[in-house]
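All protein chains but one are shown in place.
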Amino acid sequence: MKVSIRVNGVAYERDVEPRTLLAYFLREECHLTGTHIGCDTSACGCCVVVMDGDKAVKSCTMFAVQADGHEIMTVEGLAQGGALHPIQQGFWDQHGLQCGYCTPGMMLTAYVLLGQNPNPSEAEIREGLAGNLCRCTGYQNIVKAVKQAAEVMRQPAPAAQ
Amino acid sequence: MIPAAFEYIRAHSADEAFAALQKHGAEARVLAGGQSLVPAMRFRLARPAALVDINAVRELDYIRLDGGLTIGATARDSAVERAPWIKDTTWSLLHDVSRVVADPVVRQMATVVGSLCHNDPAGDWTTAALAARAEVLVRGRSGERAVPIDEFLVDSFTTAVAEGEIALAVRFPGSGDRTAGSYQKVERKVGDFATAAAAVQLTLNADGTIKAAGVALSAAGPCAVRVPQAEQRLVGQKPTADLIRAAAEAASQKSEPQADLRGSVEYKKHLAGVLVSRGLRQALARLGVQA
Amino acid sequence: MSIEAKSERHALGHRMKRKEDPRFLQGKGNYVDDISLPGMLYAAIVRSPYPHASIKNIDISEALKVPGVKAVITGADLEAAGLGWLPTFHGLDKQMVLAVGKVLFQYQEVAAVFAETRAAAYDGAEAVQVEYEPLPVVADPFTAKKDEVILRPDREKKTNHIYHWEVGDRDATARALESSPKRVSQRIWFQRCHPAPLEPCGCVAHFDTMGRLQFYVTSQAPHVYRTALAIVTGIPEDKIHVISPDIGGGFGNKVPVYPGYVCAIVGALKLGRPVKWIETRTENLTSTGFARDYHMDVELGASADGRLTALRVSTAADHGAFDAAADPTKYPAGMFGVVTGSYDVPVAHAEVDAYFTNKAPGGIAYRCSFRVTEASYAIERAMDILADELGIDAVELRRKNFIKKEQFPYKSVLGFTYDSGDYHKTLDLALEKIGYKALLEEQAEKRARGELMGIGFSTFTEVVGAGPSKHFDILGIKMFDSAEIRIHPTGAGIVRAGTKSQGQGHETTWAQIVAEELGLDPQNIMVEEGDTDTAPYGLGTYASRSTPVAGAAIAIAARRVREKAKKIAAHLLEVGDGDVEWKDYKFQVKGVPAKSVTMKEVAFAAYTNPGPNEPGLEATNYYDPPNMTFPYGTYIAVVDVDRETGEVKVRRFLAVDDCGTVINPLIVEGQIHGGLAEGFAIAFMQEIQYDSEGNNLNTNFTDYLLPTSLETPHWETANTVTPSPHHPIGAKGVGESPNVGSPAAFVNAVIDALSPLGVRHIEMPVTRDKVWRTIRDAEAARK
Partner (left out) sequence: MNLQYSGQEQIPADPAAVWAFVTDPAKVGGCLPEVKEVTVHDRTHFDAVVGVGVGPVRGKFKLKFELQPDETARRMNMKISGGGLGSAIDLTAGADIVPAPEGRTTLNWTGSAVMRGPVAAVGGRVLDAQAKKLIEQTFANVRQQLTT
């Protein structure tokens, strides 16, 4: 079946089997391998991407055909203008990642979370990230990273020169 | 894993969806949030010949305050969770559920109606729907009909939605102010089905006596179960510690859980009582009543 | 991109941000499933639903008809090719690649399907028809012990008993226990659990135009894989190139060689095309290396005033269908002999008997040195039980029996020589930080009100850094590790090591060690691991051995570079070698600080003006550690227990670790946080359970539970520094301490909370149901 999906601003037109999971579409059709797969049960969140700018979805619990005509943002779309996104910077500064496998999904869930709640408490961050699993960090530095990102993102953007 | 092959039909209207289901009958499944269906398909336990995707059906993507509350078939759990009015005491039961069902990411895809149709024995929305005496709007050959939730939930993973039919919405009756509820869930971790859970909905009279009561349990039978004994015990009474104890006792008796990795039968029966009593206290507290 | 970190100071102990992060943050990590080769096929494995059954027939005809399916292989095909079995790293057993004759555990590999797409491979696997005749199931070591059903007739000895291992003085221990005024004993089970890294195991096998095997695989020990594959397949080792790309967590799960890997290689050989095999989560949990599953009978003897008189531990180990524990050859029970822990035990005896059962093979070290977590849990749990028996504070009992600072190096009665430690100091710091006195007062008040609050301790010592060649080998290969350092003309450089990071941050810490030793900028020291063509031979990363072994190799190689550099510096400074000294990260003429050259200048000269010296600036070291290292710590958990629901709330958790010299505090803290979270999961929710029919009940993440950010407690950390005297930079390794030490702290806290009810022990995982039933039964017993 023919689908047209905009991923990180680029339109991908492909002919796919209906059973193709969005995660595999992104990895194998778009060659965006930052979206990972860690389970079959919509549990781990390694595959989380952003749909239509405001929804974090588990792309291995969704078929590519469902994303037809939609806008998807993957981890590869986070950094803008050659600079890391504040969320990426936060994860780096606060040592919010170790093996890096859960990191893309974790950051994209945080991206949507901060879109809805620009100033979350530690408790709200922990609640908001509870759909993503991490085996390495014990979560504490991830929470710090998201807090740092929230603070940076709340600053008014510097006036262009 | 990758699901078995299937035919994909994208519906753009309720009519299209209904037509497609009529065409494919038992071999078709409706794809809404897909958060239970897709994993089952990945294990190839579910292998529908056709999927009718209703996510593009705009007319079903709504949450309407119309005296009561009507939630369309493609409205997400997260939409309920974030609705501006959801913090009103009247809807406290639904607010509670919207924050503990599945996990925060799954909730952004999962739908309330989809979870009712899946009718997992340990479901959250099914239990809340029982306590709140909701009804499900089902479209069949003879047109649309409103099915009271007690009739809708037939058996494990089985509902009153027949082959070729589709559930369009769920309607929670409005019961004015002086109504509050509570959802108490014990889960092993976020994203888990309930080890045990209790949904409670109370409406008080001006004199402080209980006008209407809804008490239901999750993971306590083939599917969500109402506890009429508790409801009857509560209605007409002034809330007291003894009354709550009696209702909790009735719930514990009514609970017929299965032993599984989440817990033993005795533990789950015990929890049913504990959670109903905690739910009643919280619902009353939300109405400014201490018992 | 503006993501280059600015230069940082080189010294050890600096909180340097990780050099590897930018690629991971941008989704540019390169994990094995990201590797895609032209013409690549996908493999799927047919697995047995039966835990024990003979195979009557395998019909692949339908599978071959599935569109896209290229080939199907079975055990018979492999046996014909002499590839039916593969040796376990242990060296004491072998494992079936694809089942022949019968299956020995549920989800065992029975056939492999190769197809054009992932989906077609699964379609094909589904179409393979296998006829089984069920056989009686042996689901635990105690049934296995009876030898009523012999699971491994292929073995010489017709018994389910695999091995008996013991250490210590059996008779003296028995006598000491007999004559001990106080004695406690407890059966303690460390349940079967699974490392479950978020990235499952997988590989891509490809024979290049030169007929050389290019093997990309999630391996914690790539060089050992190369040697093992050469032995198994008969392919000359020079024709095998193992590349271990970025790894999404290992925790021990990615040490063994799995049947899927052999199948992928056979498929690539047979079909002349690259083959990718990536296991599903279910395959990961049901067939790859599990951990623990030790049933330990622990006995402690003590004087009336609480001095330990003897320790005896007798263990039944459930190894599953094959003995695939990745332990050193001479240590079938790993380092279990460290079971005397942090205590000065006068006499002890430990023995382990291992058995085959109809369960998945494994027995790997899940984020710990071989079997150290089991040992640490046993002694730390037993100390609390003894304290309860003696009616004295668990802290006082520990303090009284700690090995004293002045006793180091300390020779334990079970044969280890502890390198260094100051246990009292670490304990005192922990008590002060947690505010023990105030907690005890709060607990007293709560108990008066009938509330259940618990404070749990674990003052563990682990043994890591395997290991000295006289004792340790894997498949006969001594457990050294290695480093090779090259400094380029501009003062940048590359270090290659035989280890393989899975998130531990080697690309940063290895660079920091080199930077410290050579006074260069760590940002310009590239670290390369995991490629057997370029990296020197090493035993890999597991059992907290990277820093103790490879870290030492790197420091020593760097010092060799410095020695060479010193000669060139002398030439540049126009003085004799003897007149040059290395000071403040540069070479200077002794007593004339003004006359100096930097390593950068020397590096340039090494290629442009070496003088009488051999050009170039590089060195290699293969490090054979003289001894193990012994990191330790004091962990304290504070919990509240809900009587009604059995819910345990971990209110506080403090970890005070001593891992010797700290290379990078940022990374060490991260390692501790992560290990604590895994310890928390093991204590409260993780278990691979089998029912009496041999069904695995925890086959995916809806039933094998990983805690989320919401359940996971907030971690408080602190540390003391007691360097290892025998390690070049005094470092001991830390990655596994938190996972080794924390389970006992959690469980001890729960038991402390329940102790007013007379509860002494509860098995992990400590579920709400278990806690509630324990409380109910205890209260019933008191009525």
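A, B and C label the chains in the order they appear, each numbered from 1.
Basically, a residue touches a chain if its C-beta (ideal position, glycine included) is under 8 Å from a C-beta of that chain, and two chains touch if they have at least 3 such contacts.
Note that this is a predicted model, so its numbers are computed, not measured.
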Chains shown that the absent chain touches, full complex: B, C
Omitted-chain contact residue, chosen from C:49, C:67 or C:415: C:49
Candidates B:29, B:95, B:185 or B:226 - the one touching the absent chain: B:29
Residues in chain C touching the chain absent from view: 49-51, 106, 126, 132, 134, 282, 691-700, 702-703
Chain B residues that touch the omitted chain in the full complex: 26, 29, 36-37, 40-41, 43-48, 118-119, 121, 155-158, 222, 258, 260
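Convention: only the chains that are shown with their structure count from here on.
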Result of counting contacting C-beta pairs for A-B and B-C, higher pair: A-B
Inter-chain centre distance, chain A versus chain B - centres from mean C-alpha coordinates, in Å: 29
Distance from chain C to chain B - Cα centre to Cα centre, in angstrom: 43
Touching two or more other chains - residue numbers and ranges from chain B: 1-2, 4-5, 43, 103, 190-191
Residues of chain A whose C-beta touches two or more other chains: 17, 19, 24, 40-41, 43, 127, 129-132
Contacting residues of chain C [partner chain A, same complex]: 1-3, 17-18, 20-31, 33-34, 36, 118-119, 196-200, 246-249, 251, 280-282, 502-505, 666-667, 669-678, 700-702, 706, 708-710, 712, 714-715
Residues of chain B defined as touching chain A within the complex: 1-8, 10, 31, 34-35, 38-39, 41-43, 51, 53, 55, 78, 82, 102-109, 190-191
List of chain A residues in touch with chain B within their complex: 1, 17-19, 21, 24, 40-43, 45, 48, 55-58, 61-63, 65-66, 68, 109, 112-113, 116, 127-132
